[in-house]
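With one protein chain withheld, the remaining protein chains of the complex are depicted in position.
Let's turn to subunit A:
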Amino acid sequence: MIRTDDQLRFALRAMLRQRFRTIMQLIAMSIGVLAVVLLTGLGEGGRQYVLGEFSSLGKDVLIMLPGRKETSGGMPPLSGEGTRDITLQDAQSLLRLPEVERVAPLIVGNSEISRGSLSRESLVLGTNQAFFDIRQMKLARGQALPLLPLDQPSPVCVIGDTLRKELFAAESPLGQWLGVDAYRCRVIGVLEDTGTGLGMNMSDALILPVASAMQIFNTQGMFRVMIDVRAAQGVARITNDIEQLMTERRNGLLDVTIVTPDSIMRAFDNVLSIMTFAIAGIGAISLFVAGVLIMNMTLITVSQRTAEIGLLKALGAASHEVRSLFILEAVMMSLLGGGLGLSLAQLCLWGARLRFPDIPFAAPLWASAAALGIAMLCGLLFSWIPANRAASQAPVLALQHQNGK
């Protein structure tokens, strides 16, 4: 029986002294693993990014909109063509429910924003301070809307970063007056530039108190009411409580719709599951390519050594010993190549995260595990097949095999 340390030394020598062959095989292995991990890592990063964008509302936020549509599980009605307005008092009343923590009413419109001779058509949001917390918006300068009773207008506003650049360029906007149609307000804060998100783009927007917006747009009805709830109660129960309250306030007729984050997510389920499929497909294809690559390389290198296998047997090694020598070498090679590929992939993903900090590029665990598994399996299987064939032959047949054929 060959001693274990001799087996290791034999395999190590085979790898170290045939560097070209070893390097070629390591390249095949690591490129295979690299491809799988890197591609799925990039894909998964994109998926997570989209997922994050859709769930940026926060888990515990319900949205109430005017009108009642019996939806059959599809998109909730996004156009707020309700029969009756949701009033400020409706919004205010929600705070009486113990599960409701904060309420942010929302009015949306477009207005001409002007400063001196500069003017620009832009998105105008009427809301309150709670909106900033619920949307987790950060301020680059100044402050958010002040804490006011909902029905009290105030000539202040917060603007998005793009709007600031266009109207103020390098000047400081804080304390400056802007015109919003015929209305005037003073800039008290600037939003942080968060890049382009998938939701509402706030960098173009002007935000002012909801009562002010009601005057500008001459309306009583809210476009949306965002409700921040204590989710411990269970979203379904809270939704029920809110619906009950609204029914009471509206003479027994429920004509508002409550949208939960779940139903929003469900609406985008198709998109997400297609992306998941695409990533799995990318993973599967690159796994297959990696497998073929590794298969070819190992088949060639082990077949080239049929004569060596015959020789070892002629010198008195048992078939199973010869087999285990070659398997050991294949294990070492696969581990090394797989590890190399994995590290390279992590390095690339790390680089990608540095370059695009918004997108969480990271390979899913299943991809790394499958890549490593396939690399090991192919490396082992396809060195085992020729090694086993040569080892089971009469030694003379293996010996007659010409080197390199």
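The rule we apply is simple: a contact is a pair of C-beta atoms (placed from the backbone, for glycine too) under 8 Å apart; a residue touches a chain by one contact, two chains touch by 3 or more; residues count from 1.
As a working rule, contacts and distances are computed from a predicted model.
Enquirer: Can you pick, from "ABC transporter ATP-binding protein", "Propanoyl-CoA acyltransferase", "FeMo cofactor biosynthesis protein NifB" or "Carbon monoxide dehydrogenase", the UniProt name of the chain not shown?
Expert: The UniProt record for the chain left out of view names it "ABC transporter ATP-binding protein".
Enquirer: Write down which of A:Gln18, A:Gln92 or A:Gln215 is the residue touching the left-out chain.
Expert: A:Gln18
Enquirer: For the chain that's not shown, point to the residue among A:Val292, A:Leu311 or A:Leu377 touching it.
Expert: Checking the options A:Val292, A:Leu311 or A:Leu377, the one contacting the hidden chain is A:Leu311.
Enquirer: Tell me where the left-out chain touches subunit A, residue by residue.
Expert: That gives, for subunit A, the contact residues 1-3, 6, 10, 13-14, 17-18, 307-308, 311-321, 392, 394-396, 399.
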